[in-house]
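What follows is a single structure, and I will ask about it in a moment.
Note that this complex is displayed minus one protein chain, with the remaining chains in position.
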Amino acid sequence: MKLPRIRAGAIAALVVALSSPAAVHARTAPLHQAPAFSLPGRGGGVIASDSLRGKVVYVDFWASWCGPCRRSFPWLAELQRKYGDRGFQVVAVNLDKTRDAADAFLAKLPAPFAVAFDPDGRTAEAFHVSAMPSSFLVGRDGAVIESHTGFDPKRAAIIEKRVAEACAP
Amino acid sequence: MQLDRRSPLRARLGAAACVLLASAPAAPAAADTSTDPAPGASATQLELSGLVYGEKGRTDVLEPTVRVTRLFANGQSLTAEAGFDAMTGASPTGGVASLRTQTTTSASGQSTSIPASQVPTAMFRDQRESFDLGWSVPVGPFTATTGGHFSHEKDYRSLGANAVVTLDLLQKSVQLTGGAGMNRDRVDPVGGAVRGLTPGDPLGTAPDPKRVTSMLAGISRVMSRRWLAGVSATREVERGYLTEPYKVLDVLDPATLETAQQLREKRPELRTRTSVLASSTWHFGDAGGDVGYLNYRWYTDDWGVRSNTVDLKWRHDLDDRHWIQPHVRGYSQRQADFFRYYLVQGEPLPAFASSDERLGPLRTVTVGATYGFQVPNLPGEWSVRAEYLHQWGPGKLTRPQAAVAGGDDDGGDAANGGTVDLMPAVHIGSLLVSYSIGF
Partner (left out) sequence: MRTRMARTRSALAALLLALAALASGCAATIKPWDRDLLAQRKMKLVPSDREAATDRHVYFSKEGSTGGAGVGGGGCGCN
């Protein structure tokens, strides 16, 4: 009979198909060492990982169209204010396709920390960014201490503790 | 022709149509992350709308609705909706157009004179109230939504419940949906139920309630940066009294092809429907560019009705706060197996028969546009949609010339040399105004 064969074939196809996107994402293994980067900043400057060696860096990937990013900026500003004098630097990497969109966002939300622009997403690719927003806490030696996706105010306190620990020595 | 009836079962709105997903609350997810001037991550959303609908020479409907959605801190949401329908006008009885002027009388004593070669209709007035409730709970990557529905008309009552589960995968790149629903409708025809395919013999008992079970499965997928696509399938099974209690079928005299007798229609007690919908949304250009929405639906059921629907909408942003969205829809339907324009005296009676245009071979073309705007200094968003529907079908009846010439009591009014349209074109206009605000 035709139907059982079609049904079996279709179910098999569905199972195989559903597993492929999962397989693709399994390739994004956790990072150990933060990749090097050199990106344009505001005002014509350059923000490079080399010049950040010896600092505790919080790399945050954001975009103007990402709601949770909007909510995370005041917290990032607060972190920078508290730990900045202990060798801590927030680097907010923007992934908007056009500078205008990023500028419009920055005009509304103060960003008293380093802002770098990565419109091609190459640095995001190197960091294996899997969701928006994504953040990476990088130690003074360039090793990734921990990474997060999304912004949850409840987790913010825990992250801040890690930042304090990393800045301790 | 005298017809002892009141309001017809013009539309069993709220029956199967509302069972699945329709009453599920809008998922709050997307609103959070938009670049559009959205109501914001509001805790409460209020939507008011009003529909004004008119069929030329037939029905007029006024339908205000109000919907409130409340989003809680834990991610759960509750939606409540209330609607009111006021319907008046003339509805086709199912009879064929005559060459002479006809008169129909409603149960309230109101007479309508139907000019020659026009499809006979009868006046009615009705109102309907409906209430929908939906509750949505996020559980990890799943979202479970349950809903309930109640609506009430003079001679009709509908109760329904549904549950839908969605699963988001890969940061909402892929979304799987599964759902099921049940509806129980009770009809209590004015004057009591009548036996089908008889002139009006009473059924003797109350008609069986109409029970509908529905199932839905679907998948939607982000295909690329600018392309979103989805496919869904629905299966519905209806059981019980599915006949329209007031619709009639003309039995024509084989010689003159004029109506000799009228019988009430009769439909089977079981109907299984299947539909498949393929949807695609495409974003042209960059931020601020146009978006095209294309849908195709294929439908079939075991009554023999088969249809194809194509729907295209085109959204164009005029600026941050104004947009227009023209719309065109084409629909083509093949008739039900037991659809008959009329029966002929002397021929054996079929098991089932109906001359309800909705089961006939018909085409509908819709053309319209929506205009969305925000009033400066006034919170909230408005949209106004105007549409024109044109519905028609084939089917002509040509009567022998002898019948045309004869005079009669009604003061004979022959037209078109003896040919009448059995499914004349219907012209419909509708205006939908909506206002949405978040707190």
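Which chain is which? They are A and B, in the order written, and residues in each are numbered from 1.
As a convention for this text, a residue touches a chain if its C-beta (ideal position, glycine included) is under 8 Å from a C-beta of that chain, and two chains touch if they have at least 3 such contacts.
Computed from a prediction, not measured in an experiment: that's the story for all the values here.
> Sort through B:Ala122, B:Leu249 or B:Leu389 and give me the one touching the missing partner chain.
Checking each option in B:Ala122, B:Leu249 or B:Leu389, the one touching the absent chain turns out to be B:Leu389.
> Just name the one of B:Leu78, B:Ala144, B:Ala229 or B:Ala260 that touches the chain not displayed here.
Only one of B:Leu78, B:Ala144, B:Ala229 or B:Ala260 touches the chain omitted from view, namely B:Ala229.
> Per the definition of touch given earlier, which of B:Ala82, B:Met123, B:Leu203 or B:Leu432 contacts the omitted chain?
B:Leu432
> Which listed residue (B:Leu71, B:Ala336 or B:Leu397) would be found touching the missing chain in the intact complex?
Selected residue, touching the omitted chain: B:Ala336.
> Which of these touches the unseen chain: B:His152, B:His283 or B:His427?
Among B:His152, B:His283 or B:His427, only B:His283 touches the chain that is not shown.
> With the missing chain put back, which residues of chain A would touch it? List them for me.
Contact residues on chain A toward the absent chain are 2-3, 6-7, 10-11, 13-14, 16-18, 20-21, 23-25, 61, 63, 65-69, 95-97, 101, 121, 124-125, 129-134, 149-152.
> Which residues does chain B use to touch the chain missing from this display?
Chain B touches the missing chain through residues 10-13, 15-18, 20-22, 26-27, 29-36, 38, 47, 49, 51, 53, 63, 67, 166, 168, 170-175, 177, 216, 218-226, 228-234, 236, 273-281, 283, 286-287, 289, 291, 293, 295, 297-302, 305, 307, 309, 313, 315, 317, 323, 325, 331, 333, 336, 358-359, 362, 364, 370, 383, 385, 389, 391, 428, 430, 432, 434.
Note that only the chains that are shown with their structure count from here on.
> Using the touch definition up top, name the residues of chain A that touch chain B in the complex.
Counting only chain A, the residues touching chain B are 21, 25, 64-68, 97-98, 101, 130-131.
> Can you check the complex and tell me which residues of chain B touch chain A?
32-35, 41, 169-171, 173-174, 286-287
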